[in-house]
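Left out: one protein chain. Kept in place: all the others.
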Amino acid sequence: MANFGGHAIPGSFFLLYGFWLTVKRILQHYWRSNQPKGRQTLPPIFKRLDYIEGGLQVFAAFVGIMVEQFVVDGPHAQLYDKDSWVKLMNWQHSTMYLFFGISGIALILSTKFLLVPSGVGRLALSLALFVEGFLFYYHVHSRPLLDAHIHSLLLVAVFGGSASIMLEVFIRDNIILELFGACMFILQGSWFYQIGFVLYPLSGPDWNLTDHGNVMFVTMCFCWHLAVALLLVLFNFRSKGRDVEIGMRNTSSNSNSQKALLEESDEE
Amino acid sequence: MANFGGHAIPGSFFLLYGFWLTVKRILQHYWRSNQPKGRQTLPPIFKRLDYIEGGLQVFAAFVGIMVEQFVVDGPHAQLYDKDSWVKLMNWQHSTMYLFFGISGIALILSTKFLLVPSGVGRLALSLALFVEGFLFYYHVHSRPLLDAHIHSLLLVAVFGGSASIMLEVFIRDNIILELFGACMFILQGSWFYQIGFVLYPLSGPDWNLTDHGNVMFVTMCFCWHLAVALLLVLFNFRSKGRDVEIGMRNTSSNSNSQKALLEESDEE
Amino acid sequence: MANFGGHAIPGSFFLLYGFWLTVKRILQHYWRSNQPKGRQTLPPIFKRLDYIEGGLQVFAAFVGIMVEQFVVDGPHAQLYDKDSWVKLMNWQHSTMYLFFGISGIALILSTKFLLVPSGVGRLALSLALFVEGFLFYYHVHSRPLLDAHIHSLLLVAVFGGSASIMLEVFIRDNIILELFGACMFILQGSWFYQIGFVLYPLSGPDWNLTDHGNVMFVTMCFCWHLAVALLLVLFNFRSKGRDVEIGMRNTSSNSNSQKALLEESDEE
Partner (left out) sequence: MANFGGHAIPGSFFLLYGFWLTVKRILQHYWRSNQPKGRQTLPPIFKRLDYIEGGLQVFAAFVGIMVEQFVVDGPHAQLYDKDSWVKLMNWQHSTMYLFFGISGIALILSTKFLLVPSGVGRLALSLALFVEGFLFYYHVHSRPLLDAHIHSLLLVAVFGGSASIMLEVFIRDNIILELFGACMFILQGSWFYQIGFVLYPLSGPDWNLTDHGNVMFVTMCFCWHLAVALLLVLFNFRSKGRDVEIGMRNTSSNSNSQKALLEESDEE
């Protein structure tokens, strides 16, 4: 969808999902930190949230596919017509949505059934990002310099997120890894908006798509987005942490591990 | 073997092997999950299946090499004739089979002898895939666009499988990793068929090997194969899991770990 | 800053930081080795040093940004003027400093607050190096052969350090990894000086920027810098180790683990 809206919609989704992951994982982290050593089971509320997350993924993927297919100038579920392919771009976007839908199914299955390991959801999410990047990669060739460059920077966020979430399959409950993955989603979301602003400016003149200065600025701008995403997650982490520590001071705790924690955080 | 059959035969082998790995590893996973904590030894049936698997690999590799060498237009074990190499393509295919044969030998040795660690079989299988991809990689240059592209997509499945199985040497008994490896074999098998259909269509006109639309479709089609392979493995996993859980409910179990498992799966 | 000083200043900073990391981490390693098994907490002096390190990073980053912006021919915080970007090079350098500043903030936060895991500082430092390499990578294109080559060798040290420090997030208290990271900082620092000497020679004729012999020499010279950095760290490690072992012999120790250590080091 080659207009500003076509970049703002996925951008908003990825931003929201990134923030949602940040909040969920920080809460899980503080919950685990506050428990005595033996108990590691999360309360059922997290299970219910995972159902909702998985369900929303499946729903959004379904809506996305329907929109891509049955929009006015879409392929209307027709793949091949006479002697040429019909609207391959829409079909590729549908394929991307399909994988996010599969990721939602995997999340629900792994939450519901005890014997399906919880890493299945992560693997499917990582593959969904991989497929998104994979299709984008072959998308981008033979475009003007700035257009190709700004999309290839998107791939840094996409593949970075994919690799990070793939690692979560093997390294469990590592809060840094989990927040880095969330951070990559936020970066991807905000960068989608940036692409929209650059390629389809809402006001002012069009950007020169072959100017080297523009390429240099855009590269640097990507780093700024990364910095903002990092700082957002870092301060979100810290502010939630302060609430939790205050809560811990007010609660009378019996387990040794909690006492030790309190003592150390008091001495600061 | 530049015809449809030449792609369907390896495709069928990889498909079968992928399904076989899926079933074997799911059964092993549920067996391990049902055992009380201390006992991790698999029953002897799995040992016998590994002998059969290794033996079949050696046998298939031997037959493959013989066919490649002594087929009517093959090199008949002659490597160099007068001043040029004889049928290097057949020799390369023989080399690929050789490594799958070595992988079979390694599997048998590591199953039979206690002091040979079981990872040896995985390493050899991973190297067999690596060599296949390595030879294919230098195979593909200087072909028409679509031909080169469709083969390079095969490499994604080949090297993906190789990396995944290499990881299994270090990360043992991780069901997600094991099933991902099986998934890559299924993907490779089905993609061999797809290559056959595209390059040597059974009916209809030939594909335009230089059309960019065809390249875009083929890239997307590869993702569909991946989606089907993932869903096949996922639902296979789930359906086997249901049988096992039902079996567990009917059995009176004594160990605590099993009780806990039952309670949690009942509450769902 | 295209002169010798513009390379000597960052070079000195990286050299100093590399040596500082070497000393800090060797001391931490010997402290941990001398403790009986149970106690792993570092003494408060290390905490205070981390505050100072983080604070200096933030301060140096702030000064760096100010200098880049408000130097005589700098952009004076102006990004866009009429129809072109203003001094993008200075803006890119400011961006690099910004990330080292964020890394300092993350180090302080993770030292101060118990619930912020200590790996956050490492991740931020790794990302700061990644961003530095990332911006340099797009910097270097379209320069003369030797200029491009000598900067791309810098990237080996930058990305090597970034990867090594990223690994430290997951593999904690591994002295080899920690010293390798420090080594990459020393290498980067000394290579900055080398770049200065080659591109802006203090005396003698200019280097021929397109001569293949110069490229070959520079490649080899990079390896020499690596060798010197490795040997510096290795002998520093060894000499500190000797002091510690002598100290241990003079102290009467009660714990078994220390006794065993002494016996083994005596028998050498």
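In order of appearance the chains are A, B and C, and numbering begins at 1 in each one.
Quick note on the criterion: a residue touches a chain if its C-beta (ideal position, glycine included) is under 8 Å from a C-beta of that chain, and two chains touch if they have at least 3 such contacts.
Keep in mind it's a predicted model, so treat the numbers as computed, not measured.
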(message) Given that one chain is not shown, what are the shown chains it touches?
(response) B, C
(request) Out of C:46, C:137 or C:217, point to the residue that touches the absent chain in the complete complex. (result) C:217
(message) For the chain not shown, which residue from B:117, B:144 or B:201 touches it across the whole complex?
(response) B:117
(request) From the listed residues B:9, B:23, B:145 or B:169, report the one that touches the chain absent from this view. (result) B:169
(request) Identify the residues of subunit B touching the omitted chain, counting contacts across the whole complex. (result) 84-85, 88, 91-92, 95, 98-99, 102, 105-106, 109, 112-117, 119-120, 123-124, 127, 131, 134-135, 138, 169-170
(message) What does the interface between subunit C and the hidden chain look like in terms of residue numbers?
(response) 29-30, 33, 171, 174-177, 180, 213-217, 219-220, 223-224, 226-227, 230-231, 234, 237-238, 241, 244-245, 261, 264-265, 268
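Keep this in mind: only the chains that are shown with their structure count from here on.
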(message) Going by C-alpha centres, which chain would you call the most central?
(response) A
(request) Would you pick out the residues of subunit A that each touch at least 2 other chains? (result) none
